[in-house]
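With one protein chain withheld, the remaining protein chains of the complex are depicted in position.
Presenting chain A:
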Amino acid sequence: MKVALFVPCYVDQFYPQVGIASLQLLEKLGVKAEFPAAQTCCGQPLANSGCEKDALPIYRHYVDTFSDYDYVVAPSGSCVYHVRKHFDKLEQTPAVQQVRTSAYDLIDFITTVLGVTEIPGTFPHRVGLHLSCHGQRGLHQANESEITPVRDGQLRRLLGSLNGIELTELDRNDECCGFGGTFCVSEAAISARMGQDRVADHERNGTTVLTGGDMSCLMHLEGIVRRRQLPMRVLHAAEILNGTLS
């Protein structure tokens, strides 16, 4: 099994520890992933801004970088969703099709491809899970509250297998945090308010460690937590599951 690690652009630059934790976690689970140095970004920021045409060269670069791998794993459901869904704008060569089907979110890869249901480890904290929309609704990594009251999902199960962990129950299980890519800038006022409401839900319900599978939502929520100087740590789930923190 030839596996590549895709580290989203902003994770590469601002959250290298998330890339490191992803790499190490995969290794612990028996997968040695490579990091192709030519990688940059999936092109989502441009496409979501209405500039899909300008993003096509980025898509092609992505395909050139990753088409030789059986799986391309990324600690971000949003980027994976973008590759799977929106690379339909490219001519569907075997390489493009390969890249689209091989793209996996880290948690999805661990659960679905590796078939892992439990992670050995201890994390004695009150952990609040932020479900990211693209992973949840786009890649079906967790149940949607619009469909069912059952709050189940891949990450909830994996985190729940850690010793000593306590998952907080939110008032609004899967409401969007308001990041939304360039939305966070073009609709800054609403974006901030949504993030503040999301953090408040965690605060109200006793979260001390806020986590999720998508660093982009967490970057936005962390920005609010730090502005308000709350005693709440914000970590990508890979960091918790890898046992790099306790």
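A few remarks follow.
Assume a contact is a pair of C-beta atoms (placed from the backbone, for glycine too) under 8 Å apart; a residue touches a chain by one contact, two chains touch by 3 or more; residues count from 1.
The criterion applied here is as follows: contacts and distances are computed from a predicted model.
Look at the chain that isn't drawn here: its UniProt entry, checked against "Cysteine desulfurase protein", "Lactate utilization protein", "Metal ABC transporter permease" or "Cytochrome c-type biogenesis protein", names it "Lactate utilization protein". Even with one chain removed from view, chain A keeps its contact list with that chain: residues 7, 9, 11-17, 19-20, 35, 37-41, 43, 45-55, 57-58, 61, 86, 133-134, 137-138, 144-149, 172, 174-176, 178-197, 219-220, 222-224, 226-227.
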